[in-house]
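A single protein chain has been removed from this complex, and every other one stays in its place.
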Amino acid sequence: MSDFTEYKDVIQEGDLALIWVSRTMIKPVTIDAKAVFSTRYGSFPHKDMIGKPYGSQIGIYTRGSGKFAFIHVLQPTPELWTLSLPHRTQIVYTPDSSYIMQRLNCNPQSRVIEAGTGSGSFSHAFARSVKQLYTFEFHEVRYQQAKDEFKQHGLLDENVIITHRDVCKEGFHITSEDTTSHDFSSQNKKEITLDADAIFLDLPAPWEAIPHLEKVIATDKKVGLCCFSPCIEQVDKTIEAMSNNGWTNIQMVEIQGKRYESRRQMVRSLDDALGRLRDIKKRKLEGVKRRYQVMNEMTPAEREDVERNHKPLTDKAKFNPFGKGGRVKEGDENFTWKEVTKVETEIKSHTSYLTFASKIVNKVKDEKLVEETMQKVYV
Amino acid sequence: MSDFTEYKDVIQEGDLALIWVSRTMIKPVTIDAKAVFSTRYGSFPHKDMIGKPYGSQIGIYTRGSGKFAFIHVLQPTPELWTLSLPHRTQIVYTPDSSYIMQRLNCNPQSRVIEAGTGSGSFSHAFARSVKQLYTFEFHEVRYQQAKDEFKQHGLLDENVIITHRDVCKEGFHITSEDTTSHDFSSQNKKEITLDADAIFLDLPAPWEAIPHLEKVIATDKKVGLCCFSPCIEQVDKTIEAMSNNGWTNIQMVEIQGKRYESRRQMVRSLDDALGRLRDIKKRKLEGVKRRYQVMNEMTPAEREDVERNHKPLTDKAKFNPFGKGGRVKEGDENFTWKEVTKVETEIKSHTSYLTFASKIVNKVKDEKLVEETMQKVYV
Amino acid sequence: MDPQRTICWDQHVLITLPSEKSKIAELKPDGTVSLGKFGAFHVNDVIGYPLGTKFEIFYDEETEKWNETVKEMKGKKEKNRTPVGKVRLMAPEKEATPTSAEDNDVDMDAIQADSINGLNVSSSETNKDLINMGNDIQKMSTADIEALKQTSKTSQEIINQIIKSHGSFDKKTVHSQAKYLKRKQKKFDKIFTIEYLDGSALLQYLIDKDDIQRIMDMSEETVGMLLNLANIRSNGNYICMDETGGLLVYFMMERMFGGIEDDNDPLKQGKIIVLHENEHVNLDLLKYSNYSEAFINKHIVTISLLEFFEPLTEEEIKSRFIPLPKEQLYELKASKKNSYYRKLKWQKTQLELLTYSNSVQYDGMILATTLHLPQLVKRLVDHIHGSRPIICYSQFKEVVLELSHSLYDDLRFLAPTILETRCRPYQTIRGKLHPLMTMRGGGGYLMSCQRVIPVDPETIPKPLPF
Partner (left out) sequence: MDPQRTICWDQHVLITLPSEKSKIAELKPDGTVSLGKFGAFHVNDVIGYPLGTKFEIFYDEETEKWNETVKEMKGKKEKNRTPVGKVRLMAPEKEATPTSAEDNDVDMDAIQADSINGLNVSSSETNKDLINMGNDIQKMSTADIEALKQTSKTSQEIINQIIKSHGSFDKKTVHSQAKYLKRKQKKFDKIFTIEYLDGSALLQYLIDKDDIQRIMDMSEETVGMLLNLANIRSNGNYICMDETGGLLVYFMMERMFGGIEDDNDPLKQGKIIVLHENEHVNLDLLKYSNYSEAFINKHIVTISLLEFFEPLTEEEIKSRFIPLPKEQLYELKASKKNSYYRKLKWQKTQLELLTYSNSVQYDGMILATTLHLPQLVKRLVDHIHGSRPIICYSQFKEVVLELSHSLYDDLRFLAPTILETRCRPYQTIRGKLHPLMTMRGGGGYLMSCQRVIPVDPETIPKPLPF
């Protein structure tokens, strides 16, 4: 079983683990008793992790400042894996991928086609939930990278077959002639029967690939299709191709995912604001009086010095209900706070349009099967 | 001054007022000492309103049940007017209209073209904020209705001119030959100089109207244009027409307005839930014991009756922290509540796409004016 | 037959109707299913076709005879019974209708060009001359139309008749004509589709029924994200609270087993431990699932919060009942044997529950409850294995906000995050593409975090000074 599909208990040598440093820094690591995981906060030897349950916090005191620093060692899931990828990579994020999987009713019976593989992030989510994933990548370097990664993650031994292919030109067949992760040598068959019932196309021109689907999809059940395109004009061409190729129930949707920060805002009452102004006013009046007194008692030279240098003669404010002037930490217990949410400063306002459709190739009654079943029902 | 542009103090005979019955029922009424405003809660004579300040609550006791019923009498604003229109009407709602006005920098110097007038709802908002509004409506019946309404609202005496016109075919000129609210008889001029600096086109095919704008917009300043179209394909044609006609800074946006309800959710603690289950369990155990006792003391006939009719012998629950079984009103003081927001059950997920552009007809330096001003600057 | 592929007997399916409403039916052998004004059909006629197939009901002399006979047999009671028709497959070209057309914006090209052309009626370029007179313009009365429905063979014929009787149909624009037709079509088409009842289909059915509050206003996209974030798999053991009447558990079961009972696979032995705050759990909606009772009982364990947090001790359980040695058991009277086995089963169940309450480290916590979450989550967390997801659903953002604040300082929770996801469907008609004008608000919010195991800083050796 792979690091992704087995629920692991304890961190062991050779495991693929994700090390959580912060929300924006999650690093994949292969556990190796001789290795050390280094961050700018300090170094964490793998041997401190081995034998501990997954999810363990690993702490050290930094050599320099003696501060307590820590990381968490997590078992990878497809969603955590997605978070760990560099943000520059074009990835299908969880709000989109999870909706697509739900809408295509992905489950342990599903046979899924994905093109293209890209960063392989969505492939992991599919692999977790379906019976079989056929993924296609046309870019040779990316194909090789993804294949290596899938192998390392144990996915190729389970339910993933990756093939190097321009599906728009050559379709989805996988034969022994192809550059593919599937090992034909052990079998007599020269070709795989895909029998796919869910298809996800993340291609610049999905309309070129759609006509090729007919030959590889299941013929006796309803098959779901989803095309993922950033521009609206691509959607238009996709709908056209879907219609022309007998796909029905065409619907395009957008998914908008948002992440909120939990924050606190200080509760500052009008009464306190008025109290503060009253305090300032009082202090000012007293100041004027005192200044007058003090100035009267000064020598002319002292007086000149005070005036020339604008020396203050009034006290600082005493009633300071909002901690003005100082730095108040959000949530400081000396003040009252209201819990508020704040959406991320920069939101992903658009990923791609999702165009769904479905198709039943052979809308015929399987008379023989019905006959057989009927005999069972009517015993 | 109109009922919309004067800040009125007191409700007077002849005023146009909005009567607020509920959020979904706001009715325009012309105050008439002899009239009565009737709702299904009761009847409110206008004479009870006259002389009271705007915003007054008007109360009655209903003749039947003697219950206190009330309405509020408001002075109309364009935004309240929009709320008072039947929801079936195609109207530009406040999130869109306010954004358009802000983005076109509508202010007391603006000269605005609107086509088409439609329900006239947006016209009211423009009229409130700009120097001059030229509005065009191609549907004769709607033109007449809008003209009558604007007249009644005093807008035609102020800054609104409405013209019956198919602007896509005939452009935006207004001459003495036209069916228009403008009175040419008092002037020598046969044509109005529009000199518009902001244009709003709510038309099925704005691209047909765009070429006509050149002749009626201000030539010496940047002019703003906004087209309002429900479908994306209309946006595409609009962008094409804008580009072809020298409009620049083309940008399409969508506005999403949401209204939230303030609600309360009961705070139900785990401890209370456990307490309740404990109570039920105890009562059940006691019940079993008691049943045994009671049954033992019964005559066989009584016992049979109890068993046949499944008569309960246990008490009802005594610890009922969440008021189960009864109807608890949201916010009931016997319980703890958390304030929550809930978006409307049905949201307006799309109104139209807004495509903005701007144009400067003559990008020339007004040398004479500069010369004159320079002399002032260098005195 | 594969109940994921094919329409089978004794299966619960979703039937969608032209009115865009849906119903759930159980396909009993030899039974009939009534779709109200859209007609009725024989179950046996649809068995064996692929799930997702679209049918049309039609009536001929044979069906008329059959229905007459039934009426006579059953008498008065069945007077208002929907006549049962025959079904035929929808022609593929008619099926190519785009979805999600809204009443106020319908594409005539795609939908009804041929019907209008076939009728040879003219249309106006604009609606200029059309004065809205509501139903007055339609010369056929409702009664007329009802009569027509009784005699006509297809909805198309009814609609053609209605158009001919429309006083100002030619004054409408082509666009308005299409709108009118689409409306009528929704009313008279005897077309239905039989769909596989997955979680999303069940949810859609409940939304159509306006049962949104009953299911905590949960949306498909939110539950989809929940399932992925919770990393639901067929080999996991999950703690769950479900105040949606079983909808959430239904979704989880689909994701875990896909509607197929495959109990020999060692990787498909996952369980859902459902905690409930009442005496009895409410998982009503599972009645629509096609799993056997045995399968459900194996994979879904229900425990009340009290049983979970305050279980009987092993001693209590063992002291209340002491199993007899085999010899004594044989000697028991038949009348006592039943009672003995009941007690034995009770003990077995109790000992099992004890394991679930005390020993299992769960692979995820998925809560959809209106109980106050901060206390609940902190009490449950020690039952969750490290590095496993904790996902809480609430209808309200403020609820997950409060929760996430309360979890921030507790080192057993890593990175509590508030998430929202919203799906925005489009009217997907070429040339008329735009987001639907109105849609359901709401859909709920998620708090997502990972269970982690804090270390005591005191136990960490301090580095030697340089």
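To keep things simple, chains are lettered A, B and C as they appear, and every chain counts its residues starting from 1.
The definition used in the following text is that a residue touches a chain if its C-beta (ideal position, glycine included) is under 8 Å from a C-beta of that chain, and two chains touch if they have at least 3 such contacts.
Everything quoted here is computed from the prediction, not taken from an experiment.
*Asks:* From the touch rule at the top of the page, work out which displayed chains the omitted chain touches.
*Replies:* A, B, C
*Asks:* Determine which one of B:T179, B:Q251 or B:T345 touches the chain that has been left out.
*Replies:* Residue touching the chain left out of view: B:Q251.
*Asks:* Quick one: which of B:D9, B:E297 or B:E333 touches the chain that's been left out?
*Replies:* For the chain that is not drawn, the touching residue is B:D9.
*Asks:* Touching the absent chain: which residues on subunit B qualify?
*Replies:* Touch with the absent chain occurs at residues 5-7, 9, 20, 23, 52-63, 66, 68, 70, 72-75, 77-80, 94-95, 97-99, 101-103, 105-110, 125, 128-129, 218, 220-222, 232, 235-236, 239-240, 243, 246, 248-262, 264, 339-341, 353, 355, 358, 360, 362-367, 369-370, 373-374, 377-378.
*Asks:* If the hidden chain were put back, which residues of subunit A would touch it?
*Replies:* For subunit A, the residues touching the absent chain are 139-141, 230-233, 258, 263, 265-271, 273-274, 276-278, 280-281, 338-351, 353.
*Asks:* Touching the absent chain: which residues on subunit C qualify?
*Replies:* Residues touching the hidden chain, for subunit C, are 397-398, 401.
Throughout what follows, only the chains that are shown with their structure count from here on.
*Asks:* Given the contact rule stated at the top, which pair of chains has the most C-beta pairs in contact?
*Replies:* By number of C-beta pairs in contact, the leading chain pair is A-C.
*Asks:* Cα centroid separation between subunit B and subunit C, in whole Å?
*Replies:* 35
*Asks:* Mind checking the centre-to-centre distance between subunit A and subunit C? Centres are C-alpha means, answer in whole Å.
*Replies:* Each chain reduced to its C-alpha mean, subunit A and subunit C end up 27 Å apart.
*Asks:* Tell me, which residues of subunit C touch at least two other chains?
*Replies:* 397, 402, 424, 433, 435
*Asks:* Which residues belonging to subunit A are in contact with no fewer than two other chains?
*Replies:* 232
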